[in-house]
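For this depiction, one protein chain was excluded, whereas all remaining protein chains were kept in their positions.
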Amino acid sequence: MTKVTINQLHKDDLPWIIEYDESKCIKCGRCSATCSFGAIKPAIEQRVKSGSISEKNKLEKVIVIKQEIGFANHCRGCGMCERVCPNGAIRAVRNTDDRYSIRYRSETAESVKKGGRSNLNTEGRTLDKIKVGRISQMTDPSLDALRHTFELKTPFGRVLSADKLGLNNENGKMIETKTLPPNRWIYPIIMGDMSIGAVSWRMWEAMAIATAYLNEVCGIPIRMCTGEGGIPSRLLKSKYVKYMILQIASGHFGWNRIIDAMPDMVEDPAGILIKIGQGAKPGDGGMLMANKVAKYVQEIRGVPKADLLSPPTHQGLYSIEESVQKMFLSMNAAFNFRVPVAIKVAASVTSVSVYNNLLRDPYNIVGGFFLDGLAAGTGAAHEISLNHTGHTITSKLRDCYKAAVKQGRQGEIPIFAGGGLGQTGSFAADAFKLICLGANGVFSGRLLLQIAGCVGNDTERCNACNTGLCPAGIASQDVCLTKRLDIDKVAQNLVNYILATDLELRKLMAPTGCSSLPIGRSDALITVDKNVADRLDIQYVC
Amino acid sequence: MFNNKKIVINGIKDNDRMSTQALLQLIEEKVEEGYTDFEINACGQHDIGGSSWNKEGKELNFRITNPGQRVGGMARKGTNIYVEGSVPADVGWLNSGANIIVNGDCGDTAAHCAASGKIYVSGRVGTRSGALMKYDPKFETPEFWVLKNTGSFSFEFMGGGIAVICGYDCAGIKSVLGNRSCVGMVGGTIYCRGPIQGIAKCVDVIDLNENDKQFLTSGMKRFLSAIDKKGLADTLLDFTEWHKIIPLSTEEKTKKISVKDFRETQWVEGGIFGDFIEDDMSVFELAATGKGRLKQPVWNKEQCINCELCIKNCPNDAISKTEDNKYLSSDDKCIGCSICATVCPKNAWTMQNNKKEIS
Partner (left out) sequence: MCRIGAIKSKKNIRPSTALKLMRSQQEGHDDSGFAFVMQDIGGIFETYKDLPILSMAATIEGTRLAEDILHDIGFTRVLQWTPDINNKQGLKINPMPNYIFEVLAYPKSHKYATKEEKEQLLVDTSIRLRKALDENHSGYIYSFWNDVLTLKEIGSPKDIGTYFNLWDDDNELCAKIITAQCRQNTNYGIVRYAAHPFFLEGYTVLANGENTFYEKNRLYQEGLYKGYLGFESDSQCFLYSLHYVNKILKWPLEYFMHTVFPLSYNDIDKRNGTEKEILLRIKASLSHLSANGPNTVLGVLPSGNLICVCDPKKLRPVVIGRDSDTVIMTSEVAGINDLMPNRDLTKDIYPKEREMIVVDDNLKIERIVQ
């Protein structure tokens, strides 16, 4: 018998326990062959041979499947073993008495890291307390979601007030007298922004293909944000780059390749997104663990195989004014002021001041404000950031919109809201409500992964994106795992999901009598929660 | 006709306008009394000529000036309505068999939901006209004839019946059916003469066949004689400018290239990562064999004691022994479950990580 001491790590310390029924097991080995974490392995156990108790040592050896006990290879509850077991002999069960985080910290002197999403309780989520309550029925007729025309497009880029448009009436004919900041009309949903490296090349390419397909075949002008992990030159030099919003974050990864590709680019990108912060780990920089820094990631990013920890701020940016000067100006200049440049920040108590500062920027070069709420996901973060920092998206978006209204400048810097959208099942409803509250559009990343087959969720299932061992081949750079992902199926699923969402958005626009996006139409919303009503300034109903 | 009892009703007297309710009740009273011929000088009252019938089955004849909305709305077979002048919206709404002639223009939604009978218009008709026309096989097909053109969004959600838009006097008009016509059309037929633009994608515009021409020839004569414009027959029956519009089937509406085909034919050739990665985009199943294995067993001759436990326990019969006592694991059969390594008493089988980065 192995010695057992109290201070060893034990199965019941772990967040997931493998429930195994040997009587159903045919020892086919499929579960252990499949587990990407190495959390289960075949083992030999002894059994008492059936027979007389008077005889001694009548034990026999049998093969069983056993859970591994360790910090590196503990079970994440992904459930792949259950999927492959022909007999239902094995499954992962949540351990409600786990002591993992205590044990991990006390054994390693390290903070707990993970990927996925924040695990705030989703019950009582604000967006779910809001309904679309102003239904057109008589005087303003409802429209037909399937058959009438709707315009699901929003400006992306700096919008100027009408008196600053440089439009003059010359003898009844309108003429333009100056060049304005670039502005594009795009679909109110932006895919992204997940970097190459954080997700596998197949996942990333599937998103890019889906984006191109939705534009070219379905006529849906959706855009994808690249994330901060660089962009392959082949994409930069293809016509499809026009659907891509190139991200630059504090690591500036891949930008030398972008600069290098410029003379060969046949189209301008859709935009540039300067990532200052993200909702999942506000105030923290990007994090890519070494085991995901594959050779091609090293090349694109210009780094060795090592943990890549981007700084929390852009070096050299000491203030909003500075960021306008350096980042916005440079990024605008990069494409000769033809491409909208936007900023992404984590929602925060201070977001309104940031937004106001940008609105007042005299150079008018801030083309979008991406506000990321705390329910957003990430490829890797310290658990402490993921679970305990951030700001909810709904009220902060509303605050920013109302701050703009107060100055009569709503819409001048389009706001895109994100973070945990679709968390409780309906992305379109979340998007519609946020748009009514003042967003020009929304963005979502994590949801795309779930569409692609990610089994992670808000209650600690899997969430091992940081390990590079993603069983679905999504957040991994391993060949065997990545090749589990069917690129065509994933791209098709993404396309289908957006098409369904598009229909559902129209199913909300139609009964509210909107043939164009209801940006700022908070009068369409109601809530049964008085606090929500007061905070968001929407109608309280009961 | 000499048997017919005839009455004249004025909708306005000494500046006092009758309400629609009063007028309709008066008409109904007179129908009850056996009157069959009505001359109604209206003042915008609604629903004139609708849903009345004579107890003895005689036809009811209405001659109307200046009605309001829904003239001939819900009118029955056996009702003949003639309107002198132009009328507001909803002429012949839910027409259930009446013959309605308007010698003038019609407002919006003329013939809306018309289910039987005939509606003849000597002018133009407004927006959403012909919307939701339908056909019930137990009744005569509804017909809707318009000498000029329609407003936009005409024939929305049309489910059946026949509409004929003659495009007369439409010089300079870009589309005789207006813009965005036929949205949601699932049944029925529209014949139209002249240019059409911006028609919904759910319909097909085709040429006339012989039956169509025959129908138009005979129908046109009745129509033109009803609106007293027989002289136009030659012009209107020149079939070179006519089109026929029918709905597409659901399958025809939803044809689209698959994403896989899109990737293979239109996407960046060789994939956007082609500079770094050779990837044929094949998919590994879970618990795959060969290169899809996460781990693979390696045999170490020095350790092996030839007990063959590995061969006996391998769930996939992947291990074999050669004549010179070498143990081989077949890549085609082995899934990398590591049972061989587990059962081996001497560590002759070790598992090697097959997981690797793409190169």
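A and B are the chain letters, set down in written order, and residue numbers restart from 1 in every chain.
By our rule, contacts are C-beta pairs under 8 Å (C-beta built on N, C-alpha and C of every residue); 3 or more make two chains touch, one makes a residue touch a chain.
Given the structure is predicted, the values throughout are model-derived calculations rather than measurements.
Student: Which residue from A:79, A:133, A:302 or A:411 sits in contact with the chain not drawn here?
Tutor: Of the listed residues, the one touching the omitted chain is A:411.
Student: Among B:27, B:87, B:227 or B:259, which residue is in touch with the absent chain?
Tutor: B:87
Student: Among B:80, B:99 or B:127, single out the residue that touches the unshown chain.
Tutor: Hidden-chain contact among the options goes to B:127.
Student: Of the listed residues A:64, A:112 or A:180, which contacts the missing chain in the full complex?
Tutor: A:180
Student: Residues on chain B that touch the omitted chain in the whole complex?
Tutor: With respect to the unshown chain, the touching residues of chain B are 12, 15, 17, 19-20, 42-46, 65-69, 85-89, 104-105, 107-108, 123-124, 126-127, 151-153, 169, 178-179.
Student: If the hidden chain were put back, which residues of chain A would touch it?
Tutor: Residues of chain A in contact with the hidden chain: 136, 139-141, 148-149, 151, 153, 155, 157, 159-163, 165, 167, 169, 172-176, 180, 183, 185, 405, 407-408, 410-411, 512-516, 518-523.
One rule holds in what follows: only the chains that are shown with their structure count from here on.
Student: Centre to centre, by mean C-alpha position, how many angstrom separate chain A and chain B?
Tutor: Averaging C-alpha atoms per chain gives centres 37 Å apart.
Student: Going by the contact rule set out above, which residues of chain A touch chain B in the complex?
Tutor: Residues in contact with chain B: 26-36, 41-44, 63, 80, 83-84, 144, 146-149, 201-202, 205, 208-210, 212-213, 216-218, 232-235, 238, 240, 294-296, 299-300, 477-488, 491-492, 495.
Student: Could you pull out which chain B residues touch chain A in their complex?
Tutor: 156-157, 180, 183-184, 200, 202, 256-260, 262-263, 266-268, 270-277, 279, 281-288, 291-295, 313, 315-316, 335-339, 342-343, 354-359
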